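Remarks on the structure that follows.
One chain of protein is taken out of this complex; the other chains stay put.
This part shows chain A:
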Amino acid sequence: MGFISILSQWAIPVMVFLVVLYSYIKGVEVFDTFVEGAKEGFQTAVKLIPFLVAMLVAIGIFRDSGAFAIITKLLSPITERVGIPSEVLPLALMRPISGSGALAMTTELMQTYGPDSMLGYIASTLQGSTDTTFYILTVYFGSIGIRRIRYAMTVGLIADAAGFIAAVIVCKLLLT
């Protein structure tokens, strides 16, 4: 445990340190090279604006209208039968759609039930082991102008479902 928390603290500083040191030793003009690469940052971010606005607006309307809650309610009898607590279902549905939304739900679950409860463990594991599928698809494909994404979304969602089920099972088996 101690090792892992130390690792997460040190990972980024160590990486930056090693990269700069190694580059300098290799005779690279470190400052000029950094700036040269950094120039692209602004353009890339600005290119993302239309895609982000489009997606966040749609998700926002869908969530705030209550449509999201209806879907959760319809699905809960099925998931409950498989042993998935209905409290984490909204999180599982939110995770692929909105990263900040899912993070907010995880926070809420941990505050309500405690981070060291079974629901807290499942929420933590789920949050850490899956990613915001729709965001990644929109941003990654959007940035290069891909329109037909073929089976990418289906694969992403199947993987999310697998991660969700695995999170529930692993937590129930290993953490009691």
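Just so it is clear, a contact is a pair of C-beta atoms (placed from the backbone, for glycine too) under 8 Å apart; a residue touches a chain by one contact, two chains touch by 3 or more; residues count from 1.
Following the convention adopted for this analysis, contacts and distances are computed from a predicted model.
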Seminar exercise, completed: Not-shown chain resolves in UniProt (candidates "DNA-binding response regulator", "Nucleoside recognition protein", "2-hydroxyhepta-2,4-diene-1,7-dioate isomerase" or "M16 family metallopeptidase") to "Nucleoside recognition protein"
Problem set entry | Interface with the undisplayed chain - residues on chain A | 1, 4-5, 7-8, 11-12, 15-16, 19-20, 22-23, 26, 28, 30, 33-42, 44-46, 48-49, 52-67, 70, 96, 103, 106-107, 110-111, 114-116, 120-121, 124-134, 136-141, 143-156, 158-160, 162-163, 166-167, 170-171, 174-175
